[in-house]
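Read through the structure below, which is laid out as structure tokens, and then see the notes.
Only one protein chain is missing; all other protein chains are in place.
In this document, chain identifiers A and B correspond to the written order of the chains, with residue numbering beginning at 1 in each.
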Amino acid sequence: MGFLDIDNVTKSYGAVEVLHRVDISVEEGEFLVLVGPSGCGKSTLLNMIAGLEGITSGEIKIRDRVVNGVHPSKRNIAMVFQSYALYPNMTVGQNITFGLEMHGTPKPERERKMKEVAELLQIENLLARKPGQLSGGQRQRVAMGRALVRNPDVFLFDEPLSNLDAKLRVDMRTEIKKLHQKLGTTIVYVTHDQIEAMTLSTRIAVMYDGYVQQLGTPKEIYDSPANLFVATFMGSPAMNVLPARLVEQNGALHAVITDHAGHDLALRIENAPAAYASYKDMPVHLGIRPEAITDPEGADRNARNVQALPNMVTVTEPAGSDTFVTMTVSGKDCIARMRADADVHPGHVFDFAVNMDKAVLFDPKTEDRIA
Amino acid sequence: MAATDGFAGSGADFRTRLQNWLPKIVLAPSFAIMVIFVYGFIAFTIYLSFTDSRMLPSFGWVGWDNYDRLFRIREWNVAIKNLAIFASLYIVISTIIGLLLAIFLDQKIRGEGVLRPIFLYPMALSFIVTGTAWKWFLDPGIGIENTMHLWGFENFSFDWIKDREMAIYTVVIAAVWQSSGFVMAMFLAGLRGIDNEILKAAQMDGASNFQLYRRIILPQLRPAFLSAFVILSHLAIKSYDLVIALTGGGPGNATALPATFMYSYTFTRNQMGIGASSAVIMLMTIAAIMIPYLYAELKEKK
Partner (left out) sequence: MAAASTENAVRSSNAARVFVYLFLLLFALFYLLPFLIMLLNSLKPLEEITGGGMIALPRQWTIEPWLSAWSTAQIGVQPTGLRPYFMNSIMMAVPAVVMSTVVGALNGYVLTKWRFRGDTLIFGLLLFSCFIPFQIVLIPMARILGILQIAGTTPGLILVHFVYGIGFTTLYFRNYYAAFPTELVRAAQIDGAGFFQIFWRIMLPSSGPIIAVSFIWQFTNIWNDFLFGASFASGDAAPMTVALNNLVNSSTGVREYNVHFAGAIMAAAPTLLVYIVAGRYFVRGLMAGSVKG
């Protein structure tokens, strides 16, 4: 029993099921992020928690109370919308206290709570203004204030940062995380931005096509993606997925790939999970994150199994802190993340170091991770 | 997207269920009014058109008799012919004038803010006022013809309004005067909606002004053309007030239109069955134009 239980929930529009059997149990104080591309069902799920959309089957429970059919205002939740949804005709103060007013809270108490929240979010000086006179970041704060003042059991965030410019987005991200640490509230947060998901969450549900593809901590999701979708969706640049063949040489499993010239190259796998054995002499997808392919000097010192991969550099993209290098492996573009001052040049062959500790294998048919 | 799609379910509390029903309850009176006063009335009129109603509705079924007789009444055929002349000229001339005014106004004209309201104000007037005004200008004894005579153009003659053959064209003049400014406004809105960068690109491609309009701008005004056509044709078919005020349907019945025909057969000649059948024909004509248009408009929105 969690604090917020999503129990076998489905959603259909007519005959079309858009959300299939979702089961998530959220503990008190957790920060759950629902992440996925648009149309994956994450916003639908959030709206179902909020009570803005009906539940076709299954149950949603908040604090062990089934809330199916309960009006949104009676679920003790608050929501921050993508567009902030500030009432344009009311002042900031009125926006913040509107919910309290609707719930019949006496005016002195409304004023007191508004002051508290305004102080917490540092928007005291904006209380008399209308939303139209605020900047994007200020609106964002007011929207959070409106949610906070209700002191709800669960906060719902629907892509709250996607309307902000890049710099402000990062600042507000930190702000939200600080707020969560300070208040310890339970949060369900929808985003399509995997960096937001990684940085903010205590747990992530990666969604695609109406299914929860994987539910886990950011580290689990990143290091042990359940399938190819999760592997390529999370992380930027995306994980390299290279066609390979699994063979046994000298008593150890090797993933065989080809280099730029088409020559075979075997990368030794250590501590292979038992499941790998059944893929011997079969094609697999080798998944390696860009930061696991680097220059020998920049390789992770704690890595036990670093293998050499001499290959020709096609493109270099200096990004300031790092330099991204593109090469061709097994006929596909493969990106490596190098130190900024790595000495690489297009057209030259370079000895890349591959940290095979971080490599994962996927079944090419089911696209699930082999484990 | 709806704000909610309902929280229907066994667990729904009373207030939630009430909230689910309120929108429908609020819409219900309008729906009832529409069903009775629009579609019920249409059904009733259609029914009457198959009966022997004279001065009062009566329910003796006569089949297609009224339609049969309707198309053998000379005045109805005059009305149909007049409508064809009136509608086609009204639509074509209003569209041309409206389009030219819009294009010219869109040339960064000084005083556009003064000109635009002048072109458009007749649309705010009643057709009765328009008819009253034009009736006297077109009256040869006192209007333009008389004025020209006083100015010394003794041979000037402009007596269409008294001429059975030409009178219908005076209705066109007055109607164009009233509505062409409106068409202008529609086209102007269309022109202002065209992406300026497309025009710049076309000029880079070496298009002359004429080519620019013919090849780039006019094709993009298609929705405005369509709207203008639909609105003007439906106004034309409904035209009643203007003819009453301008010519009273005369001389004789030379400027009768279906709308005036319907009124006079139903309410003054006590031929309600025939009047109803003429109204049905009018409705069908408008429906043939409006329904595909509205259907397309509503479908696009979904």
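In this text, contacts are C-beta pairs under 8 Å (C-beta built on N, C-alpha and C of every residue); 3 or more make two chains touch, one makes a residue touch a chain.
It should be emphasised that the depicted structure is a prediction, and the values quoted were computed from it without experimental measurement.
Novice: Any idea which of B:87, B:120 or B:256 touches the chain not displayed?
Specialist: Counting the whole complex, the residue in contact with the absent chain is B:120.
Novice: Per the definition of touch given earlier, which of B:69, B:135 or B:164 contacts the omitted chain?
Specialist: Counting the whole complex, the residue in contact with the absent chain is B:135.
Novice: Extract the touching residues of subunit A with respect to the undisplayed chain.
Specialist: 47, 50-52, 71-74, 77-79, 81-83, 85-89, 98-99, 102-103, 146, 150
Novice: Touching residues of subunit B against the unshown chain: what are they?
Specialist: Residues of subunit B in touch with the missing chain: 1-6, 15, 19, 22-24, 26-27, 29-31, 33-34, 37-42, 44-45, 48, 57, 97, 100-101, 104-109, 115, 117-130, 132-137, 142-144, 146-147, 150-151, 177, 181-182, 185-186, 188-189, 191-196, 199-200, 203, 209, 212, 223-224, 227-228, 230-231, 234, 237-238, 240-241, 244-245, 248, 258-259, 262-263, 266-267, 272, 275-276, 278-280, 282-283, 286-287, 290-291, 294-295, 297-298, 301-302.
FYI, only the chains that are shown with their structure count from here on.
Novice: Using mean CA coordinates as chain centres, what's the subunit A-subunit B distance in Å?
Specialist: 57
Novice: For subunit A, which residues count as touching subunit B in their complex?
Specialist: 51-55, 66-72, 74
Novice: In their complex, what parts of subunit B are in touch with subunit A?
Specialist: 3-13, 15-16, 19
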